[in-house]
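For this depiction, one protein chain was excluded, whereas all remaining protein chains were kept in their positions.
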Amino acid sequence: MSLLDVENLRVTFPTRQGPAEVVRGVSFSLGRERLGIVGESGSGKSQTGRAILGLTPAPGVTTADRLSFDGIDLRNLGARQWRGLRGKRMSMVMQDPKFSLNPVMPVGKQLMEVLRTHGASRAEAREKSLAMLEAVQIRDPERVFRAYPHELSGGMGQRVMIAMMVVSEPDLLIADEPTSALDVTIQIEVLRILDRLVTDRGMGLIFISHDLRLVSSFCDRVLVMYAGRVVEELKASELHQAQHPYTQGLLNCLPQIDEDRYPLPTLDRDASWAE
Amino acid sequence: MTMTRDWLLSDRPVSRRQARLGQIYRTWLDFRTNGLAMFGFLIVLALVLVAIFAPWLAPHDPLLGDLNHTRLLPPLSEGYLLGTDDQGRDILSRLIHGSRITLAVVALVAVIATPVGLLVGTTAGYFGGWVDTVLMRLTDIVLAFPKLILALAFVAALGPGIENAIIAISITAWPPYARLARAETLTIRNSDFIAATKLQGASAARIIWKHIVPLCLSSVIVRVTLDMAGIILTAAGLGFLGLGAQPPQPEWGAMIAGGRNFLVDYWWVATMPGLAIFTVSLGFNLLGDGLRDVLDPKRQK
Partner (left out) sequence: MVSNTLGGRRGALWLRKIASTLGTVAVTFLGLLIVTFLIGRVVPVDPVLSVVGDRATQAQYDAAYQALGLDRPLVEQFWIWLQKVFQGDFGTSNLTTRPIAQDIARVFPATLELATVSIVIGTAFGIPMGVWAAVRQGKLVDQVVRVVGLVGYSAPVFWLGLMGLLLFYFKLDLISGPGRVDISYEYDFTPRTGLFLLDTAMQGAWGAFGNVFSHIILPASLLGYLSLAYISRMTRSFMLNELAQEYITTARVKGVPEWRIIWVQALRNAAVPLVTVVALSYANLLEGSVLTETVFAWPGLGQYLTNSLQNADMNAVLGGTLVIGAIFVGLNMFSDLLYTLLDARTRNRT
């Protein structure tokens, strides 16, 4: 049985000009594997991730024909049941630790909060949190534990974020552009940490990014999204066999080291792809 | 009708006037959807109309009453809708005439304080350096004084009276506008179009007056509108303390002070002018709130 089943997922926001559908009938299923979702900004990839966690922001509405996680129907879950799932069995790493960590709470307290919320004792939560900081290769866990987020660099912050989201050993982890806000050199390091944690603990991972190459090197399968729809699903190893012109366009945009290209290719967009 | 509307909402205005009127019309359409703000707008409109037509609207003389027959009549007496005061004067007529004083205070303070604030703020922001330091330090000093106390001290020094009250309130009112205008100027100062104007040889005065002031204006106007309620309350407070308009002027604050002495038995004498002050300053607050939502680009998402 698959871990996550999504069928005909739709996210709609009311606007003055009438409802705007930002996710328009996305379907996929996920086992304990690494699935990448690629698309440009506004393609609905992030909203797909949030909808799975039931975190579509206020006026937005999520509907789906099927949205089940490990046999649990997520569509009509109460607030209490959601809290039991979030943080414990499914969680999400967000883009920029500068914004996604609470600025006035010490890092350790924020880490412990996950475990405390789900019933761990204070001592147990502390011990596990410190161990987790070590697992994301933080050399001085005790000091980072007491630090405030603004005292950490971006790479450190993102490792803390990952630690926080993995500490309760969830079955499903969604990573929404987890390295986009980081320097390139640190990106690889953070990705390696993420990769190892996911592999070791056998989690299902949804990796959301705009970076096709990054996603294909990191995931088993790739969904390409455009204007709220999945336009193509591929095995990462068969990327070069992409059929859809949008995916080909994305691939074409990647710079090649042995090629001098002039003029630079532009990404064509066809209105019919959105249909 | 639809023709005018289309002309106003056109995507391609052919003249500057059309563009400007169209902008105003769009702002108005936006503003009209805000019920509370419209309510405030109507109150302020009513105040202006009542002030203009006071002599025709007031059923009785505001200053002279009939001491023998009409002293302290309760509200809803025949011919005296809101009752009369201790000198037999019709309270409604006094309120109607008093609206002129209230409007005059608000208008004069706005006319005096806004240009001063704009001038100080834009000059400080545009020139920077020691000019900025001196002007802003001055602004901070005035801001450091509690408003009512400073106004009290000035009125005490200048002598009681409505003119001096207006001057005193104006003196306390300009610093926030100067700060606001300075902040806006700082964001505009280094933009390319100012540099372009400079290259064309425009003088500093011209740049400030023609390019910077118009851009600061809308946020300052919002701030002034929001302050008007406060100005009305301060003026009424001065009147209440006997430092504003002098008797027998029908100033609302002074009327409350007059009614205070027989509050228990003749409650309406002090209550009615208070309601008038409350209504008008609520109107300005609602209007200012609505204007801020519509005009302030930083609040629009």
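As written, the chain order gives the labels A and B, with residue 1 at the start of each chain.
Note that in this section a residue touches a chain if its C-beta (ideal position, glycine included) is under 8 Å from a C-beta of that chain, and two chains touch if they have at least 3 such contacts.
What you are looking at is a predicted structure, and each value in this text was computed from that prediction instead of being measured.
Undergrad: The complex has one chain that is not drawn here; which of the drawn chains does it touch?
TA: A, B
Undergrad: Of the residues listed, A:Leu30, A:Ala51 or A:Val144, which one is in contact with the missing chain?
TA: Within the whole complex, the residue contacting the unshown chain is A:Val144.
Undergrad: Would you mind spotting which of B:Leu148, B:Leu186, B:Ala202 or B:Leu215 touches the chain that isn't drawn?
TA: Missing-chain contact among the listed residues: B:Leu148.
Undergrad: Contact with the hidden chain only, please: which chain A residues?
TA: On the side of chain A, residues 50, 53, 55, 79, 82-88, 91-92, 94-96, 99-105, 113-114, 117-118, 140, 143-144, 147-148, 150-153, 156, 161, 164-165 touch the unshown chain.
Undergrad: State which residues belonging to chain B touch the missing partner chain.
TA: These residues touch the chain not displayed: 137-138, 140-142, 144-150, 152-154, 156-159, 229, 233, 236-237, 240-243, 253, 256, 260, 263-264, 267, 270-271, 273-274, 277-278, 281-282, 285-286, 289.
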